[in-house]
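Some chains have been omitted; the remaining ones sit where they do in the full complex.
A, B and C are the chain letters, set down in written order, and residue numbers restart from 1 in every chain.
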Amino acid sequence: MQPIAYENASAEVRAVFDDIKRTRKVEDVNNFWKYLAHDPRMLKHVWESLKDMMGPGALDPLTKELIYVAVSITNGCDYCMASHTAGARQKWASEEMIREVYAVTGLANMTNRLANAYKVPVDEAFK
Amino acid sequence: MQPIAYENASAEVRAVFDDIKRTRKVEDVNNFWKYLAHDPRMLKHVWESLKDMMGPGALDPLTKELIYVAVSITNGCDYCMASHTAGARQKWASEEMIREVYAVTGLANMTNRLANAYKVPVDEAFK
Amino acid sequence: MQPIAYENASAEVRAVFDDIKRTRKVEDVNNFWKYLAHDPRMLKHVWESLKDMMGPGALDPLTKELIYVAVSITNGCDYCMASHTAGARQKWASEEMIREVYAVTGLANMTNRLANAYKVPVDEAFK
């Protein structure tokens, strides 16, 4: 499958691309959106969900981006690690912060398996 | 396997338990540590890694705890979700913050698979 | 490891290759089989299982191929996504159908994590 550039996109897709560019103040959308444009309905749903949930809220946008990086590492998604690490840097994450995300993600994946292996029952205090 | 309580623990295990209690200012250690105590060397390595990496650093301890929750959800580890959600609340996470972690984790797992499916190549700008 | 071509294969491996070619009406087997040929017993078990289960049954072969694509996306297996998407197209899947598989797979990975995160108990009606 080839990416769909703005010039070749339908009006429906262009409307989403325009909203992404306006919201993120960028000149062009990332490859992710150009591929997802093959499915205009999902393009719209995914963008609307991300636009609504990834902005400022109870958590600041940088924290959300770091969580995104941690999940992408855990799932081994190369594109997602690259794009969200870039996103975190744009939101002024320092290299130290990014490395701490890596460290915590590694540790969590280890202790997740140790908890599985030992079949640790949930403490009363956590219920 | 049964949890190893302080009373029945070896000196080696007790030393780690004491350090956990002192560091976290708690009266007893969680089940995770009481089970991991069956392997005193791993108990020590895991505790020393967590003690060193989960405290204040480039990221604050709450952000790290939230990343831990996100990874644990992605891996479907019940114990880890419960213990780290409790940990986040102890570090004053609001319910809104926890729900945003859930939302971002859900979204990341969706877009991770869409990026895989469409084989999206990494944008030049992200390299 | 190098792929094992028909010319260099043992009689045992050739018998499986011949059966794959006959069953699938193809001139040569895919790389998957040429690598798995390093383990002739697994080659035979995997082929016999797939031959028996992936053909017509309660589900038509195209539906099974689409399920295969969905699992391969979830696991992030590049080879498997490529080969089974090709397989689906050979069984006359339209591009719209393939994109709907991608969409459903993305959504399922999201709601799987939300169900984990909220610890949703199974409804009585589903038991």
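FYI, a residue touches a chain if its C-beta (ideal position, glycine included) is under 8 Å from a C-beta of that chain, and two chains touch if they have at least 3 such contacts.
Note that the coordinates shown come from a computational prediction; the quantities given were computed from them, not determined experimentally.
Here 3 identical chains are displayed in place, and the whole complex they belong to in this file is assembled from 6 copies in total.
The rule we apply is simple: only the chains that are shown with their structure count from here on.
If each chain is reduced to the average of its C-alpha atoms, the one that sits nearest the average of all protein C-alpha atoms is A. Separating the centre of subunit A from that of subunit B, both taken as means of CA atoms, is a distance of 20 Å.
Computed from the mean C-alpha positions, the centre of subunit A lies at a distance of 28 Å from the centre of subunit C. With centres set at the average Cα position, the gap from subunit B to subunit C is 35 Å.
Among the residues of subunit B, those touching two or more other chains are numbered 74, 78, 101, 103, 105, 107, 109-112, 114, 116, 118-119. Every residue of subunit A that touches subunit B in the complex is listed here, in rising order: 1, 30-32, 35-36, 38, 42, 46, 49-50, 53-54, 57-59, 63-64, 66-68, 70-72, 74-75, 77-80, 82-86, 94, 96-97, 99-101, 103-105, 107-112, 114-116, 118-123, 125-127.
Residues 73-74, 76, 78, 81, 101-103, 105-107, 109-114, 116-119 of subunit C touch subunit B in their complex. Residues 38-39, 41-42, 46, 75-77 of subunit A are the ones that touch subunit C when the two sit in their complex.
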